[in-house]
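The structure appears below as structure tokens.
Certain chains of the assembly are absent from this excerpt, and the rest are unmoved.
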Amino acid sequence: MTTLIQKLREERPLIHCITNIVVANFQANGLLALGASPVMADAIEEAAEIAAVSSCTVLNTGTLKKDTVTSMLLAGKSANQQGIPVVLDPVGAGATAFRKEAILRILKEVDVMLIRCNAGELAAIAGVDWRFKGVDAGEGEADITALAEEVARTHNCVVAVTGPWDIVADQHGTSCVTGGHPLMSHLTGAGCLLSAVAGAFLAVAEEDPFNAVTTALAFYKKAGEKAAEHASGPGDFKIHFLNALYALEEDVIQDCQFIRQPQGNDKGMTLS
Amino acid sequence: MTTLIQKLREERPLIHCITNIVVANFQANGLLALGASPVMADAIEEAAEIAAVSSCTVLNTGTLKKDTVTSMLLAGKSANQQGIPVVLDPVGAGATAFRKEAILRILKEVDVMLIRCNAGELAAIAGVDWRFKGVDAGEGEADITALAEEVARTHNCVVAVTGPWDIVADQHGTSCVTGGHPLMSHLTGAGCLLSAVAGAFLAVAEEDPFNAVTTALAFYKKAGEKAAEHASGPGDFKIHFLNALYALEEDVIQDCQFIRQPQGNDKGMTLS
């Protein structure tokens, strides 16, 4: 049976990223290392045209500008018309009113297949209290699983909330992905690249986006573990991480059994 | 006694950077490696809001655009209202009329705590003759120490002029920081990241910004020396440098005794 990563490396899907100035290079190199083909294009004049010929469009709100919001709406709607998956990475959703409004507008006007975010960004989208801290996860008391399920229902999409462990929710249930390494939190754009990587998996998944997302998340965490074996700090961790995305096969996640729990089962989040 | 770097790693101050497309990724990774939390946000719509919740705002004029000048003024004034330190990195101050005017306007309208620059940028701010070369230090005959002291008096701030050796001046006197390694000059954004690192030290310094800046500069030079021990070229120097920012403790600078000389003492610049 062909795995998703094998299919991805064979098809080399074109992943259109409207992204920020901090992570654009890392996202492009990460997608290339994985086996996908990145194209970054955020001008209003071309965003829809690029989205229409890509296999996935990834909208990332880091270093967001007013014009970029327009480009994201154009690209998102163009992708929707073509039936191409759209991933939203709502970077800093709770950091400012400008970002939150832009993100809620995108969610209203574009049919998003996956929201990949941290806990604070999820809280901002759900409109609950949170102690936001820039683009970090921040701190709060909310039940992340319940919130992820609510947002998945409201926006009819898959929601992946990542951190030391990842929650993946859709309208039907929730899984948890464990693993990874603390050095991932010292690498800027680790979440942003993950959104693009999940987009590349969605681009080659013929059905079952929930499974494509959990597979991408588990693969990414395994790449982090592999990289950490060789790293002495965040500098060379990044190098080994790109090498791991390039070298690993999907069998690294063969021991990961994602038990999908129905929504509302709060004993759910286990990985056996 | 808790050192500044220990305090920084414990508090993880949020450092707001309005910065350029060349160094944004390196600055973010450098701040994360050091132990701070970066947030890059330069939209007019959110610059003031981000500045208000950050622990330091760093304004960097590389790849400056007209709108970014507006964002910098908004962020700077917002930080001033909250009593949060503002660092100015006047990249290429002498390169074009546009940059010089923007920088002088920022210095007029915003209360800057630290100007971190190279010799050519200092000369441009002071309005003296210089052979400028893009964003490099260029060449000239001026007395850098006297100029740094003059600019520190005029703008009532700390001035750090960095290069093979660093001059730190405020209204009261001047110190010199030696050390570092020539490979630092082959790493794009080494000065830009230093401005952000100095901002992170200022963010956790309750008093004595002059001491926080000299400590940051000495720590940074020691990280350069440590990285160079393992590097065979500028490629892996960058990696080892990020690892050094992550791993080093403040005791690396315990032998550095900064003899602060009163202003106007031109025999001053010694490190014993």
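In order of appearance the chains are A and B, and numbering begins at 1 in each one.
Basically, a contact is a pair of C-beta atoms (placed from the backbone, for glycine too) under 8 Å apart; a residue touches a chain by one contact, two chains touch by 3 or more.
Quick caveat, the model's predicted, so the values are computed rather than measured.
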Full complex stoichiometry in copies [only 2 chains shown in place]: 3
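Everything that follows uses one rule, which is that only the chains that are shown with their structure count from here on.
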Rounded to the nearest 5 degrees, the rotation mapping the CA atoms of subunit A onto those of subunit B is 120
Please tell me the distance, in whole Å, between the geometric centres of subunit A and subunit B computed from their C-alpha atoms. 34
Please name which positions on subunit B make contact with subunit A in the complex. 14, 16, 21, 24-25, 28-29, 32-33, 37-46, 49-50, 53-54, 238-244, 246-247
As the complex stands, subunit A meets subunit B at residues 20-26, 62-66, 92, 95-99, 132-136, 185-189, 232-236, 238-239
